[in-house]
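My structure is below; once you've seen it, I'll send some questions.
Removed from the display is one protein chain of the complex; every other protein chain stays in position.
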Amino acid sequence: MEILKIGITGTVGAGKTTFVRSISEIDVVNTDRVASDETALMKATTTVAFDFGRLTLNSGQILHLYGTPGQFRFNFMWDILMPKVHGYVFLVDTSRPQDFRASRRLLNYMKQKTQSPLIVGLTHADSHKAWKSEDIALTLGLSNFVTKPPIIEVNATNSHSVAQCLILLVEQLIQQGINVV
Amino acid sequence: MVQSSVLQDSLQRFVSSTPDIQGAALVSPDGLPISSILSSDMDEERTAAMSAAILSLGERIGQELARGLVERIFVEGEKGYSILVSCGTEAVLLVLAGKAAKQGLLFLETKRLVAEIKPLLH
Partner (left out) sequence: MTISGFLESFSFPELLRLIDLGSKSGRLILQVRSAENKPQLMGLYHIWFQEGRLVTVINRSHYQSLITQIENRGWLSPFVSRRIANSRLPDIPLGSYLEEKKLITQQQLNYLFQTQIAQVYQLFEVPVGCFLFHEISPQSDLDKKKRIPWLEMTGKSIRAAEISLNALRLQKNWDILAEQLPESSYALTKLVKQPYFKLIPLEWQVWELADGQMPLKTIAGEINQPVLNVQKAALSLIMAGLVDEMPIVYSTSATKYKSDRPNLSLVHVSPKNSTITTTAENQPSNQEDRLKVSFLKTVIDFLRSKFG
């Protein structure tokens, strides 16, 4: 059995759960709970353990998707999930500059947890408040990576867009040769 | 929501009056601390987040693997027990006990505490 494990991470409200739901063939195993912190201003529920999605290619090949919680208090879940993934998508809501510094912090954290390749997915890029990808790249400090992660706009509600994002990540895995024989 | 000092009192009474109970924490279902009596080397915020995560996973197992409504989650370690129970829709209760604790008594006392706290939360 060959399993490709992909992590979907990012700060609160970046679109992680939606991303996994958009493409999973199974009902996503989600662990949403009613939000009672400042998250509640953005959305009603928040992931407290992880979201699990799956895509079956054939009887011997499977794709697993793990969506992480976004709040820092769930960092133990990041610690559990991130070292196990072959690559990950880091989602950033381009219309929320107030979260960029938290995104940078989270990215710094992930960088220490795993060397697996990543790509940055920009959500809500069609919003009039959206920032341009080069400015987000600067703000997130992407040039500090050994390999600067590629950036792609993604509509987390659209399965085609989510698939494009995953294709880019898998291409990175092949290109960088990390976690690949 | 009730004044947190009332909840704190209930937890305090529970921890000090029940033998072998080492700590208790009441957290929101999305993992924020509400009230707790924990030893100083345990971080309240992390404890709260972990409690919410494991309870949500446990409930998911109950549901997907047809175990029905989850009454409690019981983690047995070499040094002691952790018990998680849902306190209605508003909260999750975590109880920490030493290895010497009697399981039956532990479950009973925990149930009694939930019954005491639950009305306070509405």
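The first chain written gets the first letter, and so on, giving A and B; residue counts start at 1 in each chain.
Keep in mind that, in the parts below, contacts are C-beta pairs under 8 Å (C-beta built on N, C-alpha and C of every residue); 3 or more make two chains touch, one makes a residue touch a chain.
Model, not experiment: these values are computed from the prediction.
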Report summary line: Contacts from chain A to the absent chain lie at residues 2, 4, 23, 55, 57, 61, 63, 72, 75-76, 79, 82-86, 96-98, 100-101, 104-106, 108-109, 111-116, 129, 131-132, 134-135, 138-139, 141, 143-146, 159-160, 162-163, 166-167, 170-171, 173-174, 178-181
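The rule is simple: only the chains that are shown with their structure count from here on.
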Query raised in the report: Can you give the whole-Å distance between the Cα centres of chain A and chain B?
Result: 31
Query - Contacting residues of chain A [partner chain B, same complex] - result: 29, 31, 33-37, 39, 45-46, 48-49, 69, 71, 73-77
Query - Interface residues, chain B side, partner chain A - complex - result: 28-32, 45-46, 48-50, 52-54, 56-57, 60, 64, 89
